[in-house]
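These notes concern the structure reproduced below.
As you look at this complex, bear in mind that one protein chain is not there, while each of the others sits in place.
Let's turn to subunit A:
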Amino acid sequence: MLAKTTEAATHRDALGITGLSLAIGTGADTVPLLAGVTVRVGRGETVGLVGESGSGKSLTARSALGMLPRGARTTGTVTAGGVDVLGAGRRELRDLRRTRVSMIFQDPRASINPVRRVGDYLTEGLRARGVSAHAAGEKALDLLGQVGIRDPLGALRRFPHEFSGGMLQRVMIAGALSTEPELLLADEPTTALDVTTQAEVVGLLKDMQRAHGTGMLFVTHDLDLAAAICDRVYVMYAGRIVEEAAGSALFGAPAHPYTRALLEASPSVHGDRAVIKAIRGRPLALAESPPGCSFRDRCPLADDACAGAVPAHRRHGASTAACLRPEQVTP
């Protein structure tokens, strides 16, 4: 199992997004949402995608499934599980969603049909692929056991409202893994849960991902969480990737002023009491951001040079950052 996974990883990534730009509307009403987004998730790798609300992180994750807004125009390529998503037909997309890519949502209670039993939820995807009812039931039972649901047999017959939020998120993880996907998209999977449950669910996700050799794109606005569990982290701002860093390096050496500002703006229970520095201004959407670096209006380091062009990604230490002077961010 492990050898097979490593071998496959050399063949292709679970997800490869290259230079993805996305806009909706036509003519004068065109609203750009993403610009030149490049994200790579290897097999068995955990990759974080962090940013504020509206920075385009969920949209990026959804593009891996071809779930684009109505009337979206795109450039760039999205390859998920070896399928060219943007060029795929309806049938190929359906196939991709059924077999190779799964998604976990923020609020499990809202994301599972409330009038159907948990057993139906878990077996429906398998049945649609032609697995027999009996085999699908066995698989569901096995998965429920793996995600730590007590009395899995009874759980199959229960309705979603009979579970707590944390337990239901476990059910959803079991459902997402039932098709043995290559790629798992986790869209803020812990945001709707309370803190102690969050830790359990994240631990479970990591365990399951390791056991199944699945690549995971973990979308979150929780920097600490991303740094703790991700091999690599992408930081998004206004529809662009502004920094790519190793998860462990994010805290020690932020290479983009935005990342640094985010870290300084998050409260910490460790160390001395420090003033939380808010980032001045408000987060901008891509459509309303200024030419050049989108962050320059709010950046303490910005000068006239930042207004010229969108800064290219450049290497700085263990990271790459879209900033003209990363060395001033982490000296």
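Just so we're on the same page, contacts are C-beta pairs under 8 Å (C-beta built on N, C-alpha and C of every residue); 3 or more make two chains touch, one makes a residue touch a chain; residues count from 1.
Here, contacts and distances are computed from a predicted model.
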One chain of this complex is missing from the view, so tell me which of "Rhodanese domain-containing protein", "Glycine dehydrogenase", "Biopolymer transporter ExbD" or "Glutathione transport system permease protein GsiD" is its UniProt name. "Glutathione transport system permease protein GsiD"
Of A:31, A:128 or A:211, which sits in contact with the chain we cannot see? A:128
Among the options A:73, A:94, A:157 or A:210, the absent chain makes contact with A:94
Listed residues A:111, A:146 or A:190, member touching the removed chain: A:111
From A:161, A:280 or A:315, the answer for touching the chain not displayed is A:161
To test your reading of the contact rule: which positions on subunit A touch the chain that is missing from view? 65, 67, 93-99, 102-103, 105, 107, 110-116, 124-125, 128, 159-162, 175
